[in-house]
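Okay, structure first, notes after.
Removed: one protein chain of the complex. Kept in place: all other protein chains.
Labels run A and B following the written order; every chain starts at residue 1.
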Amino acid sequence: MKVLGFIIVCLTGALLLYGTGEFPDWGDPASPASTHLSNDYIEKVVEQTQVPNLVTAVLADYRGFDTMFETAVVFCAGLACFLLLRDFREKKERFYRHTPTGVILHVKDSKKILKTGKEFEHMDKDWVPTDLIIKTVCRILIPFIQIYALYVVAHGDFSPGGGFQGGVIFGSSLILLAISYDLKTLVQRVKEKVLGIFAAVGVLVYVGIAAICMPMGGNFLDYAALAPLLPGDPHHIRALGMLGVEIGVGIAVTAVMVIIYVNIVSEGRHDEGL
Amino acid sequence: MDNYPALIVVTPLLAALLAGLAAWIKERLSYPIALIGLAISMFAAFKVLMQVMAQGTITYRMAGWAPPMGIEYSIDLLNAMVLMIVASIAFFNLIASYKSVVQETNDRAGSFYTIYLLFVTGLLGVTATGDLFNLYVLIEITSLTSYAMVALGDRDRGPLASLNYVFIGVIGASFYLLGVGYLYMQTGSLNMADVANILTGLHGSSTILVAFILCMIGIWIKMALFPMHVWLPNAYSYSPVAFARIVAPLMTKVMVYVMIRLMITVFGYDYIFETLNIADAVVWLATLAVLAGAIMALAQKNLKKMLTYIIVCEIGYMVGGAWIGNQLGMTGAILHILNDALMTFALFLAVGNMVYKLKTVDLIDLKGLFGKMPWTMAGFVLAAFSIIGVPPTCGFFSKWYLILGAFEAGAYHFAAALVISSLVCAVLFFKVFEICFFEPMSEGHGHGDLTPPVKIEEAPLSMLIVSGLVSLSLIVAGLYSGTIVNTVILPFLKLQ
Partner (left out) sequence: MEDLLALIVAKYNYWLYVVLMMIGLYAMIAKNNLIKKLVGMNIFQTAIILFYVSIGYKQDATIPIIQNAHGGQDAHNAVIHAADYINPLPHVLMLTAIVVSVATFGVAMALAVRIYQRYQTLEEDELRMRLVDIGPEE
């Protein structure tokens, strides 16, 4: 198998390298890719859409159809992880720790559930003593990370950013909660049903904004048709439409990041993890 | 109104999201939402087909921007025909799947319908689009949903089959993406019509040659052309039946459509058949695919696996027909997309009925089935005749065009392979018929005799009606083959 793999790889590599023979030089401003379409984009985007960030403008407006399906791909990945891994059965064995003495009880029969409280606490199989510094620092940092994530989504029009980036940062703030405390804390605060609904709602916001343009007279995703609905300067309609879809993308990506993390780390049982 | 092209693709997507919401809030709503979504999509596909037949190619600009700055849907006769096939088969499969989904996924039916609708959205989008990168994104949606679905079937073997499918599928899609990258590097555009324009002046370039090879190899991997078919049998056999029924007829045929679209619209006949001289080699490869598929199907003991190898054989027909290079061959290939989708759908419907009642389809377990499930077996017999190529079923007509095209181009090896594989299919199916009709029903049905005898009766009415409709359509499609060829396929080919 290794020899066969090596031969295939050499042949493919040779083919690809042969194809690079006629490539334009790296950084050549006169190459076809740099002259045919991109000049139109660079010169016309700001006057047509009022959005300085060219990448966001092309992503959410000119090629917004691609981005809609990309968000659907993200949603599908979250749904697939949920479907494949989610296991609703209760685990048979539990571990309890007697807080005053540090003695660990391993209960194999799940019918006896000890009351947790001051004396006994329920613990994961790989338990480490809680670290006060990590818990406190993360608890303070998480709101700031979330504000930064919202900032990144909202400023996607003017600086590097956008829905995907902001959504991932927001999702990572929730994952930080799971890592610094434990998975149960996250699962109790952010219920699975809420995450599932948010994932679908995020993509629905995108497709909904795009679909509303059709009865208003424009083509699908044509934000200019939304002008009667939104208050304000009609020149800014496209920028507002882009902001709307980016928010939808951010919501969906957040929810899916957390769904994927929780399901893979706990192997579907949502009780203990990293 | 003229938003129908967008509606075809957007309605299943909206329905998928609403069904996903409903799965968390009120699961019983998922199935009606899915049905309504697919019904609207089928209606829109029908309207688009009528419009295209009346007035020629329709173009639809997404977001209102003109190509090449924006993405454009350019729907001509070939597109419209394949869209109609995909939407109808998806709709009828949903009707037939209600009972088997409930049986196979128990409490997660809502999420199943969501992924099913996303898969159909991907297929419809692949067919309708006119932009090279949009094609890649939609191929990835199709692939991702099918990876998830394949793993949901057999508990033991499903995830492993799916992971192997993931690796090979990613290689295929990435090769296609690389090919588009090479094309973009030399042409600077991503719109199919625009690229075709620019390519007419670039025929001698090594970059374009490598781009063509990469795109073709990527698409061949995704359509399971021999020898890159290794993922197909495992993936389709171990997936849940409701999903195998739609992925087997549709996914590989849509990839054949993509290959024909790349060949005819993007690169053009002149480039492929005059500048490059590889058409002969590809026809030999297709011949090998046909023979290998037929021979490997002979060796199988499980009905589902046998049918998947027959699919490999059929893909060989279509690739060979497309690459033979004359109008007859291409007509045969395009007609075979329609016919093979219908035949495979009918076959898998029958197999689905059997799995619903019997829980397994090893050939030994099928003894005496004709007495117990007469209607299902009637549908199966019709579909089998169509695959063998017996007139007046539709399979005969597309094979006829393919053989005529092969003779006209001098590709006698391809014609011989066609005939041999038809004979092999006849042997295969008569073996199955013999087991089903003539052997008496055994008590413990099959191996071990440790399983309690399963009460076998005819499948539920919803599955039977769909199965009957589709089998009848095989004959109808056969009788109307001439009409289909003259009104849809030949006008499309004459425009190129």
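Annotations
Keep in mind that, in the parts below, a residue touches a chain if its C-beta (ideal position, glycine included) is under 8 Å from a C-beta of that chain, and two chains touch if they have at least 3 such contacts.
Being a predicted model, the structure only gives us computed values, none of them experimental.
All shown chains touched by the missing chain in the whole complex, by label: A, B.
Touching the chain that is not shown, out of B:S206, B:N326, B:T360 or B:S462: B:T360 (per the contact rule at the top).
Among the residues A:I42, A:I147 or A:M216, only A:I42 touches the chain that is left out of the figure.
If you put the missing chain back, the residues of chain B touching it would be 133, 136-137, 140, 143-144, 147-148, 151, 154-157, 159-160, 162-163, 166-167, 170-171, 174, 177-178, 181, 184-185, 190, 237, 302, 360, 362. Listed here are the chain A residues that touch the chain not shown: 1-2, 4-6, 8-10, 12-13, 16-17, 20, 23, 25-29, 33-34, 37-39, 41-43, 45-47, 50-55, 58-59, 63, 66-67, 70, 73-74, 76-78, 80-81, 84-85, 158-160, 162, 164, 235-236, 239, 260, 263-264, 267-268.
As a convention for this text, only the chains that are shown with their structure count from here on.
The distance from the centre of chain A to the centre of chain B, with each centre set as the mean of the Cα atoms, comes to 32 Å. Of all residues in chain B, those touching chain A in their complex are 3, 6, 10, 13-14, 16-18, 20-21, 23-25, 60-65, 68-71, 108, 111-112, 114-115, 118, 121, 125, 133-134, 137-138, 140-141, 144-145, 147-148, 151-152, 159, 178, 182, 184-190, 198, 205-207, 209-211, 213-214. Of all residues in chain A, those touching chain B in their complex are 15-16, 18-24, 31-38, 40-41, 61-66, 68-70, 72-73, 75-77, 79-80, 82-84, 193, 196-197, 199-201, 203-204, 207, 210-211, 214, 218-224.
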